[in-house]
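Got a structure for you, written out below as structure tokens; questions coming shortly.
For this view, one protein chain was removed and the others were kept in their places.
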Amino acid sequence: MTSLNVNIAGVMLKNPITTASGTFSARDSGAFYDINELGAAITKGVSNVPWDGNPTPRIAEAYGGMLNAVGLQNPGIDDFINNELPFLRKFDTKIVVNVVGKTINEYCEVAEKLSDAAIDMMEINISCPNIKEGGISFGANPVMAAKITKEIRSIARKPIIMKLTPNVTDITEIAKAVEAAGADGVSLINTLLGMKIDVYQKKPVLWNGMGGLSGPAIKPVAVRMVYQVRRAVSIPIIGLGGIMTGEDAAEFLMAGADAVSIGTAALVDPTAPVRIKNELIEFMEQNGYRNLRQIRDAML
Amino acid sequence: MTSLNVNIAGVMLKNPITTASGTFSARDSGAFYDINELGAAITKGVSNVPWDGNPTPRIAEAYGGMLNAVGLQNPGIDDFINNELPFLRKFDTKIVVNVVGKTINEYCEVAEKLSDAAIDMMEINISCPNIKEGGISFGANPVMAAKITKEIRSIARKPIIMKLTPNVTDITEIAKAVEAAGADGVSLINTLLGMKIDVYQKKPVLWNGMGGLSGPAIKPVAVRMVYQVRRAVSIPIIGLGGIMTGEDAAEFLMAGADAVSIGTAALVDPTAPVRIKNELIEFMEQNGYRNLRQIRDAML
Amino acid sequence: MIKKIIAAELIENKEIADKVYRMTMKAPQISESFCPGQFINVYLNDKSMLLPRPLSISSVCEDTVTLIYKVVGKGTRKIAAYCPGEVVRVSTSLGNGFRLEDVFNELGGNSKVIALVGGGMGVAPLIGLARMLIKEKKVRGLSDEVVQIIAVVGFYEEPILLEALEECCHRVYFATENGTEGFKGNVIQLIEQNDIRADYYMACGPKPMLRAIAGRCENTGISIQVSLEERMGCGYGACVGCVCKTREKGTSKTKLKKVCSDGPVFFGNEVVWDD
Partner (left out) sequence: MIKKIIAAELIENKEIADKVYRMTMKAPQISESFCPGQFINVYLNDKSMLLPRPLSISSVCEDTVTLIYKVVGKGTRKIAAYCPGEVVRVSTSLGNGFRLEDVFNELGGNSKVIALVGGGMGVAPLIGLARMLIKEKKVRGLSDEVVQIIAVVGFYEEPILLEALEECCHRVYFATENGTEGFKGNVIQLIEQNDIRADYYMACGPKPMLRAIAGRCENTGISIQVSLEERMGCGYGACVGCVCKTREKGTSKTKLKKVCSDGPVFFGNEVVWDD
């Protein structure tokens, strides 16, 4: 029998398929597939107070991908805990809450509140601009990344997965810094910073000018980073970036990921998480893998 | 009349279409189109002595792009000057020689020899690993990038265009460093570091493991970087990365490039440089641009 | 509501005006529970373009669904290239359509007029809407003396769907901006100069038109439902790409709603129009 179980930082996922932050809504995605099929639901970023995000247009299409500049719109942690979490809790899947902030204090405030909530893990999105340090993202600098990890780790009473940005010279440096600072895992990659110009309107397509590139276009960069980080740290890795098929998921697992997230694929095909799960099972059966560990070890 | 002229560091190109380094062979590309149509021919990387490059497979396909790990195979500067340059010289186009090395001395040796050769400019590829400093690429660090620029600038008797790698946290920092160190221009972007795993063979597709991602998949990252660098430096920019059509070329020009290079597009459609040139002319005519400056200024 | 991605067979895909196409497909999963104002996602075969194209359902008839769309870019160009007999991947109905209940609940008494206002491609969903209003009138036993449906539509140059509107509306007023046909001007000018009055408005079109007409309604205390458009990612509520600012009833508190899944139809007084 093929087993899909995987233990991420002490939390047992029944399968390695999770939803990439910002591309899943329990109510709306749940209209297309059964949320109970997910290994974990990773929510969109939640901050200490409600954020409005950016004006529209927030979405632009790119070759084999898309750009988004949603700007982390969310109703804030209190509203999340009161209104969204109870609905999510009805399902038999693990709940991972993506956390965002503009200062370390803001992250900590959310982490503190989530520690008492009925969730399983937190995913800390450190791609947000650090407004205290000139707006450079927390994840772009190993010292800052370590600092924020340490502070959150010291107050969070759930596992914390640090979500890394790919827009750095050396991702292994950041991964090693957050591991040393106590991260229980890392997830990678977030979006690549990109831009699209409408040459007829003579302006960027996105209101915000720049946005995050996601989708199959970025997969080779993501696979490379998962491969590098796997060889640099020993904590669990959630791999993502352009996964469209079960074969893609297997590629991330083989590169060293313990679990995977499905993002843009779910916007392009709303049933993608379940389809990819089934394709992964088929891949495992046809190629003689009985569990995920065997895929992960195939190339080590 | 639509004018396509553009002055790059004192060299007048009759049009902004150039060939991206490593994707052009005068003899072989010349079988598909008339090389006289190019604004400039940018050669593949040339080093002080012959380089063998990597074993095969050197090429892998990616969604909307490709990975290459050619490893800068080239016959060395002497062979280039004696055997390739005379053939190239027959055409009425500017000649830009891409220069590679593993130490600053190796770069300088090539730049010295090229200063006496019948070429128009040099494009210095600083994505190569710096073997003296632990194999990290010269272009990944502003101090190293400035140092190599300064040294080459002090001996080169032709304009030098520094070709930047996108695999950095902040490309404007590198661009400003090379400008301050005397670069006559910058070209960007080189390939994104990526990887593809064959999940059936259980190994990377490329012999080298990792390779450079190019093609339309990387265009949004390239446009973003050209846009950022245009607003950070005032030297000319050659923009490239995934240009497939005249509209794409216009997008780079509007982002701030003075000229563009066609790379992967020419592998995918051997006549791409000429097609793209014609499409750009059509775009200009239909949208009332009489020269390139007007496109470049449209968004400033 | 369970939603699905289905493969629908094309029956027709024909240019009916300059760059404007009518596409009819067999899709009982969509037609059987249609509410006017809803849209569907059309997924493309071209692998360089991943995002679906949202298109309003113009009308349904038995087991078929008709879309009216304009070729404005690469995606719609691909859609226009499909041939009858081919199969298109589309979603089942998305979003919340016009609230017909609300219209009839509000319109008491006699000689009431419902005005359907459309601009450009915004005219497309008005066909299905008008037909559904007629059905609803019948169900409620409301004669033309009690409720009349009129259409007020504007175009840049070439009017579309006038005949279809005329078949189901009491009267159709139309304008073209450059004056090639009909009234010369925009929809608002058309309304003003013809002194068109109605007791309920239902509108679909470009935002400036919607803003203007919603403003008029606000001033005169008349109800209006508007169908908004926003650049979309997923089209079903997962990406939060398509928001519009709304006001919570009776408060000054604003809330960002998703056009695709909370809308695309909103009450005019709910929308914060100023940005």
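For clarity, chains are labelled A, B and C in written order, and residue numbers in each chain start from 1.
By our rule, a residue touches a chain if its C-beta (ideal position, glycine included) is under 8 Å from a C-beta of that chain, and two chains touch if they have at least 3 such contacts.
In this text the structure is predicted, and so the values were computed from the model without any measurement.
> Touching the left-out chain: which of B:2, B:25, B:172 or B:278?
Selected residue, touching the omitted chain: B:25.
> Hey, which of B:70, B:148, B:255 or B:284 is the one touching the hidden chain?
Within the whole complex, the residue contacting the unshown chain is B:70.
> Against the chain that's been left off, what residues of subunit C make contact? List them.
46-48
> Considering the entire assembly, which residues of subunit B contact the chain that has been omitted?
22-25, 27-29, 31-32, 44, 52-53, 55-61, 63-66, 68, 70, 73, 215-216, 264, 266-271
Keep in mind that, in the parts below, only the chains that are shown with their structure count from here on.
> Just the number, please: Cα centre separation of subunit A and subunit C in whole Å.
Inter-chain centre distance comes to 36 Å.
> Hey, how far is the Cα centre of subunit B from the one of subunit C, in Å?
Once rounded, the distance between the two centres reads 49 Å.
> For subunit B, what residues touch not just one other chain but two or more?
Where subunit B meets two or more other chains at a single residue, that happens at 63-64, 216.
> Going by the touch rule set out above, which residues of subunit C reach two or more other chains?
47-48 - these are the residues of subunit C that touch more than one other chain.
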